[in-house]
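What follows is a structure written as structure tokens; I'll ask about it next.
Here the complex is missing one protein chain, while the rest keep their positions.
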Amino acid sequence: RAADLLLLAEDVPSGLDPDGPSIALPTTQEGMVQMLEPLIDYEPKGPNDSGFVLPDFSKPRGRLLEAWDYDPKALTWTLHLRKGVKSCAGNEFTADDLIYTYGRALSTSGAVPNAWFLLNMGSIKGFTNDVFSTDKAVADAAKKLGDGIKKIDDYTVVVQQTEVNPLYFVNMAVTISQGVFDAKEMQKHATAADPWSHDYANNVNLPSFGAYCLERWVKDSQISYRANPNYYRGKAFYDHVVVKKVPEAANRLVTLRTGQAQMVQGLNAHQYDSLKDAKGVKVEGVLGNEGLFVVMNFKTKPFDNIKLRQAIAYAIPYERIVQVGYSGQAKQWEGVIPSSYPGFVKQAQPYSTDLAKAKALLAEAGFPDGKGLDAYKDAFKLSYVSEKEATLGPVVNAISTALRALNIPVTLDPIPQTQYGDRQIVKKDLGFAVNDQEKPIGVDAGYAMKLFFVSKEAGGINNMMNYANPELDALWVKAKIEGDPAARNKELADMQNILMRDVAWLPVVEFKTQFGLSDKVNGLTWVTDNSPRFYDLKN
Amino acid sequence: MTMPLDATRQAPASAGQSREADLAPAILEASGLTVGYGAPPPIVAGFDLTIRRGEFVGLLGESGCGKSTAAYALLGLARPPGRISAGRVAFKGQDLLTMPAARQREIRGKHIGLIVQNPRGALNPMLRVGRQIGNVWRAHNAGSATRAEEHAVEMLKLVGINDPKRRTEAFAHELSGGMAQRVLIAIALSSTPELLIADEPTSGLDVTIQAQLLDQMWQSTRRTHSSVLLITQETGIVANYCDRVLVMREGRIVEDMTAAAYRRAPRRSLLGAGNKAKTLATPGEDDQAAPVLAVDHVSRFFPVPGSTKRVQAVSDVSFDIAAGETLGLVGESGSGKTTVGRCLLRLIEPSEGRVLYRGEPLNTLGKTGMRRIRSKLQIVLQDPYDSLDPRWSILQTLSEPLKLHTDLSGAGRAKRVEELLAQVDLPKTVAALRPRDLGSGALQRINIARALACAPDFIVLDEPTSVLAPAARTSLVELLLRLQAELGVSFLFISHDLTTVSQICHRIAVMYLSQVVEVGTTEQVFRDPQHPYTRALLASHLDPHPEERRVDRAVQERLAGEIPSPIDLPKGCYLQSRCPHAVERCATEPQKLVRAADGRMLRCWRVLADELGGSDIPLVHDA
Amino acid sequence: MLLRYIGRRVAVSIVQLLGLVVVVFFLIRLMPADPVARLVGLNASKEAYAQASHSLGLDQPLLTQFLQYFGLDGRGGGLLEGHLGVSWVTNGSVLTEIGQTLPVTIQLLTLSFIITLLIAVPVGIAGASRPGGAFDRGVFVYGLFGGSQPEFWWGLMFIFVFFFKLGIAPAPLGLVNPMDMPSEPITGFILLDSLLRGEFDVFLDVLWHLALPTLTLVFILSGPIIKMVRQNMVRALGSDFVLYARAAGLRESTVTRYAFRIALAPALTLVGILYGVMLGGAVLVETVFSLGGIGQYAVRAVLAFDYPAIQGVVLVITSISLGIYLVLDLVYAVIDPRVARS
Partner (left out) sequence: MSSADFTLIREATVPRLRRLRGHGLTIVAGLVVLAILLLAVIGPSISPFDPTVADAEPFLPPPNLSAWPGLLWAALSGAGTPVHWFGTDASGLDVFSRVISAPRTDLSIAVLANGFALLIGVPAGLLAGYFRNWGTETLMRVSDVLQSFPVFISAMILVALAGQSTVNIVAALAVLYSPIYVRLMRAEVMTQGARGMVEASRALGSSEVAIAIRHVLPNSLGPTLVQSSVTIGFAILLTAGLSFVGAGVRPPTPEWGLMISNGASGIMLGQWWPSVFPGIAISLTVFSFAALGDVLERAYRS
């Protein structure tokens, strides 16, 4: 049984199609990354003090790619594919598989055009918004893979960009949407109504070249994998991995402690903390890319008032949140992108818990001693995801207690994830919210800027707080196509400084991504999608 | 008769053998029997009784005095949470209460049979009656299940059930009360017990059925020389069947005498307090021409759910009621009396025909017209408690009609309520009470007072005395008579109780199976009943007779079986299936209500023909 | 007669269910929630949103969606042909998913109810045989107590004690050891399947895994059922026909049987109603013990705004409840002839 691994998780994959309806769920992504093989990843940097192996973002390495060439003048990428890679089904990896994968992305035939989105972000020729045109002819034409992606031979593909954009390369490492399918196997299950085999991927299997193959999958209950015997990097140590859905965190915890499971996830910091003294188990954590911040909507009065935003920033009990909310496994977040990412800029004068300053700012904002804020009671409903009560409860309680002490009329408003997502992403009407789930999956400050902060007019995507600053947008226009890395870094740093001055987000803490493990299990690596790679685990 | 009789105990059925019973050995002796239901005082306290072999003993007692409790205690049983706390019961000298459970069981059912008050409740609702009879029989006799079934059929036949084989398949709820009581008798007699305890076996049954059952019981037990303890509230029953009479009050026996002595004794006890009803007030002659209420060919049927058939509750009923007159409406249960009463007030709409109030047809009246007339036509229902809102005080209850039909102020209403209470002989303090604080006699007076509130011309009294104790019954009758004399109001008096009817009514209408079969003056109907049904009805009536018991008298006019269902009515005379005088023509010829020479109305061609030309029907005149 | 009655009841139930589907369909769409956002995640460009919305069919007018759901739009495959649609989360057939989760719940409930009845009936009868006695008082208090407990709390408590502290119960990881490869389902009821295959070790193993969840449910359910049995038995034993049966000299065992049969009907009604309630209500126990039953499926569907799944669950559970009530009425008619003939 030495080669068996049982992971207890809060859920198992709901679907395995990267363009499927469940792609936004972390537990779904966790399934995909075991089976999908990416084009590139990063060299490991060695373990941190808790044993977690971190990547060195400055050293990309080929996975399905053996090598790549970039021609800045022609804006082309020549991808040299690895030879001798075999899928679970035994099919050999060739350019056809990559072409199929890109073609599928462009078809935008799934529930969510996720793969298309990252390629569009990388300015790949042909990946334009035309695919969504309401004019059917235009849309159909746009969905044909043109000369943006060209197969040269079985092991060479050329990709054409429309402008300078480093994000294409950054995004290649994003397994969950840029991993490559086993085209032969996929096409076997295509039907006239579903030429890109979405049903198959969603409900049956995800054929690819990854380290694991699907063994058995009962949605909502458990999924088990077998090591891919043909895997080009060698067969995984754990031949048989089972992920079991155990909805109650406490049950996951005690089962690990009895030694009947080897790994758990999805506990809150306090629960992980309790495992530290237990025999036979350990907790590994990394300050990776997870952070908690407060969103104040610029379209919701009185949050348009910068002094008020700053007053709140000075009122947040950072240390208490680190201790009570995260059992010390966090630190104050002093920027707006993860501090582990290249290009992170630390705030010159970080906000600290300073009630005197907070009071002064509150008065400056026109609300001395909180007077006048009662009119905005509704705005001060602090929203958070109700499913995360166990983790966020202590945090929001600490925040509301601290703010109410300043006569800011905060009430708590937990709402289901779905509704939270809807209001944050689509309606963008969350006035006052705590968020701990947004992280830039592409390891790049520009990716984060475009995703979170740049206004829609300037090509921004998400911008949940309706922040629009022409100064920032102008910088982005430059940085986006800046060919010189140093100049680009400077521009991105300026942007971060502006954001912190404006309190566009109120970053609170960065907290550790943690897992509980049997002390016999080693080699856990961290990837920006925060899903463990079973392949890396060893005794 | 195929009853398996014990040859040694068989004795010829003969009348007037009770004298020897005194010398016979005691079958059952109870002394100092005390039973309580948790909270003191005990319900049966210091109960003593002796029953000898072959004796037919009557136990007379008011409702609630502990008769049923005592009956069960004589078998060593008490209904939970009751407990027998003291005393001795000896069956043939053996102490029943202390003997082993197995032996107790043997005595119960085998040596002592029990028949109870509420036969349908006493039968297991989930078992076919054949099984139940069989189960009891098998508990006391060796025999196979098939044998038990056969025995059950025999027993049912013995107690006079037609088609006994089919009836063994029935469940308790499918039986009529009379039929269920016969089943209990069959169970009780199935092992030929030496003692039969019958606890009000006929309460709630029609007089015709009552007479049938009691006759049957009397005969069966006499034949086997068994003893009987007959528990009842009816003086008529003890007077007509028993050899010895015990009177029970508050849990103990207070009197013990022979039946003859009982019949001769003046009625001292409140049971059956004298027939001292005043003479009737005669209705005003001038009003005779225009009756207060005229019923004109009224019929009423109800649809049977899930079928095209219908229940014919009332067919073609016509009669008049004059001002100040009381018309009695009698007949077996289910004959349609209540429906007629309701139709008069349009509480039920007649399907056909009309009702005229002082010449005005009610059925064409609109809502407001009807409301106006409602104050003039009133009704008093059978169950006095049920007819009153238990949450309302008497004052509120009596104010209801006043609010509806007068514009009296609150104080005015209170005053009127006081008057009404005085009118029905109740103290005015009653106004503040609620129904649960009053006895049923007082409650019925309240109901009458409510009916009187708006000075009506006419009141339907639907069995107003049937749930009352005998004493209360008498005083209510007196009250009604007085009210009629004072107020000149007319009554339709619906009742089973012929004694009361004879005391209060000017004229009587007899109903059978939805039809009126005879209408005449009280004198005519009681002295000289003509219709076979009327005659059977009167013959079944158990009046305490000073000289003779019913069982000692000659053959009686008697009806076979029970009232048929009003769903598939026969084509000819409705009585034809039960009538001892029926001939072929009765089966085919529908009967019409025809006025006879002496002024009464009759619905029987044979009687009418007899009167015109002479027939062979022997008329039995009850003195 | 009986057949016609059943026919009419079933027909009425179908109309009721259709009405229910219509109401649920429109009601959940009136709620202030938008399922699309969950799909698109952060990449919520207008285009992605439209795409996702289109893939769910939510860009269609309500009426079109409705016709589609029922299969009245000419394309078929709707509710009227027995399809419950496709889950928006898993993209799998709702019918199949319910088919996987429902047996888990039914199996758990059936087992629990059987054990509950096996305990509650004798205990209730014993209590009733001596009303007011010490045992009866105990039974009475427990009857009230059992029904007033939060079951999820007790479930966790039992896990803590029996699994974690004492180590005598299996880990709360579902019905089988997750590392074992269970055979393909035949009926979906693992207990039944294992017997059909002759795998007695699996059968016993599953029973062992069901021990704590069943204990939790029995602990809760036996309260009201004991109370009901006891109360009816007390009433039956005090009834006329029992007293009369004693007076007729019937054996005590026969008398008890008489009383029991009449006490049974209301107790069965309660069992039926509780069973219906627990179909959805078992979710708490399912969650605590990771059983993956229909309740848990429902919770997931609700939290993800997975409309087809929500509609499916409500429809299935309500149909089962209505079915149970129908069966109850029939059983009632069989054991109590008074009902049958009226």
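Note that the chains take the letters A, B and C in the order they are written out, and that residue 1 is the start of every chain.
Here, a contact is a pair of C-beta atoms (placed from the backbone, for glycine too) under 8 Å apart; a residue touches a chain by one contact, two chains touch by 3 or more.
Computed from a predicted structure; not experimentally measured.
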{"item": "Omitted chain - touching chains that are shown", "value": "A, B, C"}
{"item": "Selected from B:115, B:472 or B:498 as touching the chain missing from the view", "value": "B:472"}
{"item": "Listed residues A:274, A:437 or A:455, member touching the removed chain", "value": "A:274"}
{"item": "Touching residue (missing chain; options B:115, B:381, B:480 or B:517)", "value": "B:381"}
{"item": "Full-complex contact with the absent chain, from C:6, C:192 or C:303", "value": "C:303"}
{"item": "Absent-chain contact - pick from A:65, A:253, A:373 or A:492", "value": "A:253"}
{"item": "Residue, one of A:10, A:387 or A:502, that touches the chain absent here", "value": "A:387"}
{"item": "Positions on chain B contacted by the hidden chain, ascending", "value": "39, 270, 342, 345, 347, 370-371, 374-375, 377-379, 381-383, 386-391, 400-401, 404-405, 425-426, 429-430, 433, 436-443, 445, 447, 450, 468-469, 471-472, 475-476, 478-479"}
{"item": "Interface with the undisplayed chain - residues on chain C", "value": "12, 15-17, 19-20, 28, 31-33, 137, 140-141, 144-145, 147-153, 156-157, 159-160, 164, 276-277, 279-281, 283-284, 287, 295, 298-299, 302-303, 305, 310, 313-314, 317-318, 321-322, 325"}
{"item": "Interface with the unshown chain - residue positions in chain A", "value": "248-251, 253-254, 270-271, 274, 324, 386-387, 389-390, 393-394, 396-398, 400-401, 404, 411-416, 419"}
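In the analysis below, only the chains that are shown with their structure count from here on.
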{"item": "Centroid spacing, where centroids are CA-atom means, of chain B and chain C in whole angstrom", "value": "52"}
{"item": "Separation of mean Cα positions, chain C and chain A [Å, integer]", "value": "39"}
{"item": "Cα-centroid distance, chain A relative to chain B, in whole angstrom", "value": "89"}
{"item": "Chain C-touching residues of chain B, taken from the complex the two chains share", "value": "72, 75, 77, 79-81, 101, 104-110, 114, 116, 118, 121-127, 135-136, 139-140, 171, 173-174, 184, 187-188"}
{"item": "Complex contact set, residues of chain C against chain B", "value": "131-132, 234, 237-241, 243-252, 254, 258, 261-262, 335-338, 341"}
{"item": "Chain C-touching residues of chain A, taken from the complex the two chains share", "value": "1, 4, 6, 8, 14-15, 17, 20-25, 108, 110-114, 117, 129, 131-132, 198-199, 202-203, 215-216, 218-222, 224, 240, 242, 244-248, 250-251, 254-255, 257-258, 260-261, 387, 416-419, 421-427, 438, 451, 461-462"}
